Structures are given as C-alpha cells and as structure tokens.
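Only one structure is covered here, and it is reproduced in the block below.
Missing here is one protein chain; the remaining ones are kept as they sit in the complex.
For clarity, chains are labelled A and B in written order, and residue numbers in each chain start from 1.
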Amino acid sequence: MPDFSLILPHVVFHTFALLITIVSICVVAARHPVKSAVFLVVDLFLLAGLYASLDSHFVAAIQILVYAGAIVVLFLFVIMLLNLQQEQLKGIKFTVVEAGALLITLIGFLVVIFNALAGKPTGLGDGSLDVAAIEGAGGNTQVVAMKLLTDFIWPFELASMLILMAIVAAIVIAKKDKKELPAA
Amino acid sequence: MNPYIPVLIVLIFGLTLGAILSGLSTFLGPRNPSPEKSDPYECGVPKVTNANEKMSVKFYLTAILFILFDIETIFLYLWAKAFPNLGWFGVAEIMVFMVILVAGYIYVVKRGALEWD
Partner (left out) sequence: MGLTENEFTVQFIATLIKFAIMAGILLQLPPVMVWAERRIPGMMQRRKGPNRVGIFKFRLYGIVQPLADTIKLIMKEEVVPEGAQKAFYHLAPIFSVFPAFLIAMAIPYGPDIKAFGFTVPLSVIRVDVGFLFIFAVSSLAVYGVTIAGWASNNKYALLGSLRASAQMISYEIPLGMSLIPIVLIYGTLDLNKIVEAQNHVWLWGVFLSPISFVLFLISMFAETNRSPFDLAEAEGELVAGFHTEYTSAKFAAFFLGEYVSMFVLSCLASTVFFGGWQVPFIDILKIDDAVGFTGVAALIGFLSLLLKAGFFMWVYVWVRWTVPRFRYDQLMKLGWHYMIPLGLINVVLTAVILAAVRF
C-alpha cells in the first residue's frame, strides 16, 4: 500500500483547486446578483480550505472571518440596497477596458503556468519557515503574530491609518449632514 | 492526523444531516397546494406587491463599519497572541494603533452615523 499520508495533501489540494474553479465560474455566470454573492461565499470558504491544506491556519481563519463573514455580507446589503434584479441578457460585446482586463489576466495566467513548469520558486520562503520550524516556534498563528509585530511594525501601524481613512470615507459617502436633508 | 480531517468529516456529515432534517417533510408531509395557501403571508389580506423594497442606507453603513472594526479585532487578537513575548513594547505598539482608531470611532459617533432615528 502506498504511503497515503504523502499523497493525501496533493489530492486535497487539487480537489479544492478544481472546486474553486467551478464555483468561480458560477459566480461570474450566475444571472442574479444575490446568487453570485452566495456562490462567492462558497468560493471564499473553499479558498480557506485551500489555505488550510497548505498549513496557513491563520490566513484560512481570517479568510472566512473577514471575506466570507463580513465583506460578502456588505455585498449582499449593497445588492439589496440598490434593489438589483435579474440581469437582462445582453449580447456579448467587448469594450476596450474589458478586452484589456482579459488580456492581462491571460498573461498573468501564462506567467504562473510558465513559472510552475520551469520549476521556479513562486513564493518568498527562505526555508526558515517550513512546517516543522513553525510548529517548534509555537504554531502558525504565533509566528504570524510575532512577524507582524516586530519585523512588520510599520505596515501594522499604517493599517490603522488605512482603517481610519476607510471609516471617514464610508461616512462621508453614506451619511448626509442633518441640515442638508429636506424638512420631513 | 491532519487537524482538518475532522473539519471535513463534520462538514460533510453536518450538511447531509441538515439536508435530511429540512427535507423530511417534503417526503412525509401531505401536498395539496392552492393559490390562497401559497400567497405570501400579509396578515390575511392578499399581497399588494412583491417583497423587493429598497432598504435603508444605514444597513450598508453598519456593514462597512462592521468590516473595519472586525479587522481591528483581528489585529488585536494577533497582538494578544504575541503579547507575552513583547512586553511593554507591545503595550506601546497597541496604544498607537488604538489612538488612531479611537479617533475614527469618535468621528463616527460625533457624526451620528450610528443613530437609528
């Protein structure tokens, strides 16, 4: 019997990859915006599974917590806010922007495929962060936390500025001043 | 054993269980539909319009502020996990982080963005 603990991770990875591709196509192809949003939740959940299968436990949890649990809720609210209905069937007509986006996506896809075939490392790991070393340092979450709060301290503090800007922007867009409102 | 194998087991069995439970009455219950029965419930009167009302912009604002504070909470979790190794340096770090965000929070409250009147 082959050592299936070595084969299993590959099987899991490729199963997830296949499922993600199928669900992503459903996201784009669905005619009703709410359906697209629900497919997107499933898609993001599966992506978290992919991260988990690559031993990135923290990223997997955050993927579900922030993307699937928060951002798509916002999407759903916006869809309901704008009262979007079933999309009308249009003939496929490419604008210049859409064609450009498609071209860039294709080039990026080809670069990834080429790199994978050429055996080039696509990640930035220097070997100090392999699975065993991470387990020794107190687990994935601990390592991420220490990295973020020592080596990447400036991005961490800047993130709070970014959130502040987002808060202000959201309120400026969505909230009118009381005096601007017509008298009820 | 990989810690996610139980997650997969629970996911598969949980979804199956949920599907069986909520599908039980489809097979066991009677079925004699009538137009009155399948009319959406509006306290006894026939329905006037479909339920696709536009909703208040406040829900949208709540959702976007939720995302931002959710991200802040996650950063706080990471910091809490690393806190024993950071000491007073960690306290200083999070103070800077908090002061910036509390400024944003005060702006939210002052503008009355979360008042549901």
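Heads up, the rule we're going with is that a contact is a pair of C-beta atoms (placed from the backbone, for glycine too) under 8 Å apart; a residue touches a chain by one contact, two chains touch by 3 or more.
Keep in mind that what you see is a predicted model, and the values were worked out from it rather than measured.
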Where A:Ala61, A:Met146 or A:Val168 are the choices, the one touching the absent chain is A:Ala61
Tell me which stretches of chain A touch the chain missing from the display.
5, 32, 34-35, 38, 41, 45, 48, 57-58, 60-62, 64-65, 68-70, 73, 76-77, 80, 139-141
Chain B positions in touch with the non-displayed chain are 1-7, 9-11, 13-15, 17-19, 21-26, 28-33, 35, 37-43, 50-51, 53, 55, 59, 62-63, 65-66, 69-70, 73-74, 76-77, 80-81, 83-84, 87-88, 90-91, 94-95, 98, 102, 105, 108-109, 114-117
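Keep this in mind: only the chains that are shown with their structure count from here on.
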Length of the line joining the C-alpha centres of chain A and chain B, rounded to whole Å:
17
Residues of chain B defined as touching chain A within the complex
2, 4, 7, 52-55, 57, 59-61, 63-68, 70-72, 74-75, 78-79, 81-82, 85-86, 90, 93, 96-97, 100-101, 103-105, 107-108, 111-113
Given the complex, residues on chain A that touch chain B span 8-9, 49, 52-53, 58, 62, 65-66, 69-71, 73-74, 77-78, 80-83, 85, 141-142, 144-146, 148-150, 153, 156-157, 159-161, 163-164, 166-168, 170-171, 174-175, 178
